[in-house]
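Structure first, then comments.
Every protein chain but one is kept in place in this view of the complex.
Just so it is clear, A and B label the chains in written order, and each chain counts residues from 1 on its own.
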Amino acid sequence: MSNSKLNILTKGFFKENPTLILVLGCCPTLAVTTSVVNALGMGAATTFVLLMSNMLISALKNVIPDKVRIPSYIVIIATFVSMIDLLIQGFLPSLSASLGVFIPLIVVNCIVLGRAEAFANKNTVFDSLLDGLGMGIGFTIALTLIGGIREILGSGSFLGFQLIPAEYNMLIFVLAPGAFLVFGFVMAAVRYIVNKREEKKKHCAAE
Amino acid sequence: MDKLLHISGSPHVHSDESVKKIMWSVVLSLVPAFLVSVYYFGLPVIILTLVSIGCCVLFEYLIQRYMLHQKPSVDDGSAVVTGLLLAFNVPSSLPIWIMVVGALVAIGIAKMPYGGLGHNPFNPALVARVTLLIAFPVQMTTWPVPTPIWGFADAVTGPTTLGLIKEGGDLTQLPSYVDMLIGQMGGSFGEVSAIALLIGAAFLLWKRIITWHIPVSFIATVFIIAGIFHMANPAEYVNPMIHLLSGGLILGACFMATDMVTSPTSPWGMIVFGCGCGLLTIIIRIFGAYPEGVSFSILLMNAVVPLINKGFKPKQFAH
Partner (left out) sequence: MEYIIMIIGAVLVNNIILVQFLGICPFLGVSSKVNTALGMGAAVTFVMALATLVTSLMQKYVLEPLSITYLQTIVFILVIASLVQMVEIMLKKVSPSLYRALGVFLPLITTNCAVLGVAINVTQQTIIPGHGFSVIDNTLYAIAIAIGFTLAITIFAGLREQLELVEIPKGMKGVPIALITAGILAMAFMGFANLV
């Protein structure tokens, strides 16, 4: 894989992380990160939708008239969301119960529509696939990071394995305020690291 | 320092010296309540207070020095006040490590991310107390029974006055007014003695560090609304005097709500702020899940201070 293709894939991981840098898709980030399992489930579902809609929209970019492109995108996205929603309801009913309304709400996740508008309707199918996959993985990384911190601090467990005895658990981290606080601090930390790395790169290039 | 403290809307704090003076006066005003707590709850009070103050000062120093790269300004005493007020808001049986977590929340979440003293929109001690209450509901609501003998206070636990009312317990077990006035009742260790807190508040009023607006409007609102409920149905709703003397009302109204950084600037704004605190306190006490609403109500009103300041502009900005 050439370097530029690799870059399309990996830029979503950290440098242009949809959640932590671009601040898109905040609602699911706050709502479903009470545990790592929920975070991974949401990440996977969103990645699926992102991948499929990016590919289809890119394939149809010359067919869809410009004037009705946003409604068309929404229909395409909503179709894939309904598919994944029904699949999860059928095969993973407990995950479906804990993610609740946030699965159908992937439709209005700004990341999905944002990538369609900003990337998929201008690029090739393969590039759109890479972009969707990269952004999806970046979203999953952010969710898992936040979900991991919240689960460890709030329930004392990781992926359901108890690490810390119950009397040391801080309930607030699995509740609403904990979501905002952990998201805020994780965002600050990741931005700090990414900025440092960028500065270093610039510094090296200058020399 | 001077530059740091100048924010529009809170023109109280002018110089390093006056901040110091204010902070140490607040500390002094809390000494009577501290002594009463030591008398009733013994050694744990001293240990928790020292841990809380020590950690607040230490965390502030470390964050300023190594994360913000500022000149540390812990000698202004604001971290000491935060630590002291935080300690006053916990039960004396609290494990020490939770006290450390509380200090970290107060300084690391509520104060320093905003840039330190004068910038924080919420009272740090209250943010920490509410965080602890939500994070550790069991440890934060295990109340040792006051025993005026040194030590061994944490052997027996009992309900607070408000807890007893909330759970619909036997109301004949309520402490007498005299006990509530001097502090012989269960509760966070700094809030029990109404009389000692009022002495401290009188000192702050005399020193002109606080004004009467917030405490009076806060307490009066609680008293009047509780009185209306009591008159409507005395069997269900307790005497307003009990609401006045129990829980953290006096501590909150005189020492926490009056925090000049997080309260409105104009007299009318302060009265609106105080009435709002009182209204929310009594709503949460009577209808909410938590027996005590003082900390929640002050935090909620902290959040609307900018809107209150918009409505009641401070005099110096008016034409």
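FYI, a residue touches a chain if its C-beta (ideal position, glycine included) is under 8 Å from a C-beta of that chain, and two chains touch if they have at least 3 such contacts.
Fair warning: this is a prediction, and the values are worked out from it, not measured in the lab.
**Q** Out of all the chains shown, which come into contact with the hidden one?
**A** When the entire complex is considered, the left-out chain reaches A, B.
**Q** Check each of A:Ala44, A:Leu60 or A:Ile74 against the chain that is not shown and name the one that touches it.
**A** A:Ile74
**Q** Which of these touches the unseen chain: B:Tyr114, B:Tyr177 or B:Phe223?
**A** Missing-chain contact among the listed residues: B:Tyr114.
**Q** Take the complete complex as the reference. Which residues in chain A touch the chain that isn't displayed?
**A** Contacting residues on chain A, toward the hidden partner: 23-24, 26-27, 30-31, 70-71, 74-75, 78-79, 81-82, 85-86, 101, 104-105, 107-110, 113, 172, 175-181, 183-185, 187-188, 191-192.
**Q** Considering the whole complex rather than only what is displayed, give the residues of chain B touching the chain that is not shown.
**A** 4, 7-9, 67-68, 109-110, 112-115, 118-119, 121-122, 127, 130-131, 134, 280, 283-284, 287-290, 293, 295-297, 299-300, 302-307, 310
The definition used in the following text is that only the chains that are shown with their structure count from here on.
**Q** Report the residues of chain A in contact with chain B in the complex, numbered from low to high.
**A** For chain A paired with chain B, touching residues are 167, 170-173, 175, 177, 181.
**Q** Considering only the defined contacts, which chain B positions touch chain A in the complex?
**A** On the chain B side, the touching residues are 101, 109, 131, 134-137, 139.
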